Each structure stands twice: as C-alpha cells, then as structure tokens.
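The structure under discussion is supplied below as structure tokens; questions concerning it will follow.
Excluded from the complex is one protein chain; the other protein chains are retained at their positions.
Take a look at subunit A:
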Amino acid sequence: MMKDMQKPERSKSIFRFAAPQMFYPLAGRLAPWFAGVAAILTAVGLWLGFFVAPTDAVQGEVYRVIYIHVAAAWMSMFIYMVMAFWSFVGLVMNTRLSFIMSQALAPTGAMFCFVALWTGALWGKPTWGAYWVWDARLTSQLLLLFLYLGFMALTRAIEDPRRADKAGAIIALVGAVNVPIIYFSVKWWNTLHQGASVSLNKAPSMATTMLTGMLVMAFAAWAYTIAVTLWRVRSLILERERHTEWVAAELNALEGKI
C-alpha cells in the first residue's frame, strides 16, 4: 500500500493506475514479489525468534509468541488506518479502485486482529493465569475486530456495488474517528475498575536479537498484507468489471493457457 501512496510524487502518469484496467496487470506483476519477500522474511524472523533469540529470564520460552503476536497486533491497527485512508480518498476523488482497495484490506485486517487475540490468549494463560483479562489493550483489540466485522458485513450486505463502496467508506471513517475514543475510554475504564495488576508495559528490556526478530516479523506481515491485498484486488476488479471487453479478453487468454 505504501508503494501506491508514494508513487504519485515520482511521476504524474502514475495516476493511470487508478483505472482498474491498468491496475489489474500491475497488481498481478507485483503480488508474487511481495509474497516471496513475505515468505523469506517469515522464515528469517521465525528462525531468529525460535532458535537464535535468548530465553526470557522471567517468562521462559513462552514469550516467543510475541514474534507472531506483536506483528499481528501492529498490522491489525495499521490496516484499519490504511483502510480509512483509502475510504477517504475514494469519497473525495470518487475513484473506484480506492474503495476496492479498502474492501480488499478488511479481511486481512480482521485476520490479523483475530490472530493477535488468539495468540494473546495462549500467551495470557501461562503468564497471567487466564486466557482473557479485561485489559485496555485486549478490549480495544476486540472492539477493533468488531469494527472490521461490521465493515465487512455492511459492504457484503449491500448489493449495489456503488452504494456498498460509499456506505463502507463512511462506516470506516466513522470507525477511524472512534478508534482513539474507544481506546482511551477503555483505558480509563480499566484503571477505574482494577489497578495495574496486569500490565504489558512491564516487559523486560529486550535483547537486540529479540527486537530484530520482531521487526523482521513485522515487515513480513507488511509484505504478506500487500501481496494478499493485491491478489484480492485483482479478483474484486474481475468481479466488478466482468461486463467489460478487457475482462472477457483476459479470461479468454487465461482459458487458452489452461
């Protein structure tokens, strides 16, 4: 996604890729590269995390879940921001591709959200003694998952794609405005109810290899998201443009190959 945000500065003609017909082959060329980068980074990150990084002095081996957990949690929040960004661009510029982009991002964001919650629960049981505590971060992550599900349910429920695009964009923006409010309200609510009995902030100072492993995994999550989103954009474009000549030609060419 970063790629698309930065490119317009380099050359003006790059805007031609805002047309789904132009973006479709570009996405097809770029996606395998990002998928490859994601695979390599994941392998390196997991190797660093599971074999190279030292055992944590306090938590033992169980802390190693952070190599998946932290990357997923970061990514889930970041994807929502990118989704809101594309929704905003779509509403202002009325570009179809922007809406397609935000809808292609949502399932991956929800998936990372779920992974972060799931690995968090598995991590919480041995360290806190409970799968779930109503900690501010956990609760706001859960609400973020609900926001993703709401967005996806709304865009799927509306049959007219133009209405679905715009309605989805509005709920994504409303959600983006509310995310900080939800986060801080949950944080204050939590401090009112129970003291800081469980805190994620008390992490011991990290060894360099631990940090490197986490960052590599974070970049792997980025590359994965870009690859998967581009592929999903491609299928959404084909679905939306199925009545056009270029899609017919594209599909014929595909059939010829098979």
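Here is the rule we use: contacts are C-beta pairs under 8 Å (C-beta built on N, C-alpha and C of every residue); 3 or more make two chains touch, one makes a residue touch a chain; residues count from 1.
Operating definition for what follows: contacts and distances are computed from a predicted model.
J.: Consult the UniProt record of the chain that does not appear here and report its protein name from "Glutathione transport system permease protein GsiD", "Anti-sigma-K factor RskA", "Heme exporter protein B" or "Aspartyl/glutamyl-tRNA(Asn/Gln) amidotransferase subunit C".
T.: UniProt protein name of the non-displayed chain: "Heme exporter protein B".
J.: Which residue among A:M22, A:V133 or A:I182 touches the omitted chain?
T.: A:I182
J.: Looking at the full complex, which residue from A:L122, A:L149, A:A207 or A:L238 touches the chain that isn't shown here?
T.: For the chain that is not drawn, the touching residue is A:L149.
J.: Could you tell me which of A:L122, A:V174 or A:L238 touches the chain that is not displayed?
T.: Final answer for the missing-chain contact: A:V174.
J.: Write the list of subunit A residues that the hidden chain touches.
T.: That gives, for subunit A, the contact residues 143, 146-147, 149-150, 153-154, 157-158, 162-163, 166-167, 170-171, 173-175, 177-178, 181-182, 185-186, 188-189, 192.
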